[in-house]
Each structure stands twice: as structure tokens, then as C-alpha cells.
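Please read the structure below before turning to the comments.
Coming up: chain A.
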Amino acid sequence: MLNPALSVSAVLFTLGVAGVLFRRNAIIIFMCVELMLNAVNLTFVALAQVIGVGGQVFVLFVMAVAAAEAAVGLAIILAVYRHKQSVSLQNMNLLKDG
Partner candidate 1 sequence: MLSPLTFFWVFAVIAMLSALLCITRRNPVASALWLVVTLFALAGLFVLLDAQFIAVLQVLVYAGAIMVLFLFVIMLLNLGRPGPSDIKGPAGVLTAVVLAGAMLVLLRPVSNAALSEGVTLPPGSVAALQQQQGIVGSVAGPLFEAYLVPFEIASVLLLAAIVGAVVLAKRKL
Partner candidate 2 sequence: MYARWVVTALLVWPVLAAAVVLFVPTRLAKYVALGASLVELAISVPLWWTFQPTTGMQFIVTHHWIPAWGIQYMVGVDGISLFMVLLTTFLMPLSILGSWSYITKREGGFYALMLVLTTGMIGVFVALDLFLFYVMWEVMLIPMYFIIGVWGGENRLYAAIKFFIYTFLGSLLMLVAIIVLYLHAGRVTGTYSFSYMHLLTQSGLLGSSAWWLFGAFFLAFAIKVPMFPLHTWLPDAHVEAPTAGSVILAGILLKMGTYGFLRFAVPFFPTVALDPTVQLIIVALALIGIIYGGLVAMVQPDFKKLIAYSSVAHLGFVMLGIWALTLQSVQGALLIMINHGISTGALFFLVGMMYERRHSRLIEAYGGIARVVPMFAAILTLVSLSSIALPGTNGFVGEFLVLIGSFRTYPIATALATTGVIVAAAYLLTALQRVIFNPVTHEENKKLTDLSARELIVLVPLLAGILWIGIYPKPFLRRMEPSARQFIEQVRPGATANQPPIAEASR
């Protein structure tokens, strides 16, 4: 099941990337990033089946990282929301060239 899993993982990853590409809502974009991480988790787990449990351990770490990012990321989104009353990236245009 390795190759199917890798394929699914690639598809999920790409879907995550696509989501990041065409969404504007910061929270949803962040969710798409989570989707990407999960896609990678699938790769790790699939690989772990043929290589060794090390891959599974990585997934644990990825979850920890995801949790940490979620905590910080959502706090940042909240902070931004306080200024703009919006989480749409379309409104994030204070910082730009010119």
C-alpha cells in the first residue's frame, strides 16, 4: 500500500497547496496548511510501515508542531482581527512596496 498511500498523500498535499492558493481567509488558509501537514503525516506513516517505526515517531512530533503553530497562529490571527475586524488577507495591505 506504499505507493497508493504516497499518491494519496501527494494529492492531499496538493489540495492543501491549492487551498492556500485560492483562499483569502487566514483561518482557512491555516487549515489548508494543516491539511498539508497531514498529507505529510500520511507519507510518514506509509513509509514507517516498510522502513520502521521511526516514521511514526515523526508524526508525533509533527502533531506537536502543529499544536504549537495552532496556538501561536490563532493568537496572531486574533491579534490581527482586533485591528481589522477581518481575517481576510485581502485587507492585509499595510505593508507593501512603495
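If you want to know what made the cut, all candidates are chains of the complex that A comes from, given by their letters.
Annotations for the structure displayed:
Heads up, the rule we're going with is that contacts are C-beta pairs under 8 Å (C-beta built on N, C-alpha and C of every residue); 3 or more make two chains touch, one makes a residue touch a chain; residues count from 1.
Note that the coordinates shown come from a computational prediction; the quantities given were computed from them, not determined experimentally.
By the touch criterion defined above, chain A in this complex contacts candidate 1 out of 1 or 2.
By the touch criterion stated above, chain A contacts candidate 1 in their complex at residues 1-19, 21-25, 27-28, 30-32, 34-35, 38, 41-42, 45-54, 56-57, 59-61, 63-72, 74-79, 81, 87-88, 90.
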